[in-house]
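Got a structure for you, questions after.
After this line comes chain A, so read on.
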Amino acid sequence: MWRDAALVAGKDIRVELRSRVATNQVLPFALLVLILFAFALDPDRGFLGQAAPGLFWVAVLFSAVLAVQRSFAIEASDHAREGLRLSGLDPAGIFLGKAAAVAAQLGVLEAVLTAGVVVLYGAHLEGALLLLGTCLAATVGLAAAGTAYGVLAASLRVRETLLPLLLLPVVAPVLLGATKAWEAGLAGHPAQGDPWLRLLAVFAVVYLALGVLAFGPLLEES
Partner candidate 1 sequence: MIITRRQARRPLTSSSSRRPGSLVRTATGVVGLASVAATVWLGLWVTPPSTNLGQLVRLLYIHPPVAWVAYLAFGVTAAASLLYLWRRTRSVVWDRLAAASGEVGVLFCGLTLVSGSIWGKATWGVWWTWDARLTSTALLFVLYLGYLALRRVPSDPGTRAKRSAVAAILAFADVPISYLSVYWWKTLHQTGTVLNPQRQVHVHGLMAWTLLLGFCAFTLVYAWLVAHRYAVEALAERQQGEGLARALAERRAEGRAA
Partner candidate 2 sequence: MSGLIDAGYSVVLVSVAAYSAAVVYRHRSLARSLPPPTPDAEPEEEGEWQ
């Protein structure tokens, strides 16, 4: 399982390094979302600084949907999805590999967005350990749930519209938990963020486990 996961993750990251779709499209989109928030909320009144954690995580959430769609779009060309089934790879390994690749991309995206909220919204990064831990747990949770729903929707003709409807309500707790944890961190009360961090960790573990169990049957459905 781990060997297969490493193989698939390596393949997905290699595809991304060569095609640069996430770098050239998803990342600018996330930054664009940050700028649009500034248009919607009056930047002079300090709203942005207060709302920075929430806006940051909303941008991450939307980008995660795109990243998941991209992750399964590369399997859609030339029937690669069938190739994946034919390859005899362990489905749990494929799930973990694809989720790891999505998580890696989201991690890079979060780093850039963090710089974005510091520069654009004037957020002060404090409690770096909590912020980092939140990013880690939330990213794993998003990638796991996203990959599970990605394969669920991948074989449908309406996947582009259905995936956000299915995925976004499910990851709503991640948005809530990560935002609250970041608020606690930025406000300098890291202790308040602990229960949220635990919630994010539980979410990540639950969806990793469900994904490992469900990916095989879902991949088999052509």
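For anyone wondering why these and not others, all candidates are chains of the complex that A comes from, given by their letters.
Here, contacts are C-beta pairs under 8 Å (C-beta built on N, C-alpha and C of every residue); 3 or more make two chains touch, one makes a residue touch a chain; residues count from 1.
On a predicted model such as this, the values are computed, not experimentally measured, just so you know.
Here chain A touches just one chain among 1 or 2 in this complex, the one numbered 1. Across the interface of their complex, candidate 1 is touched by residues 145, 148-149, 152-153, 156-158, 162, 165-166, 169-170, 172-173, 176-177, 180, 195-196, 199, 202-203, 206-207, 210, 214, 217-218, 221-222 of chain A.
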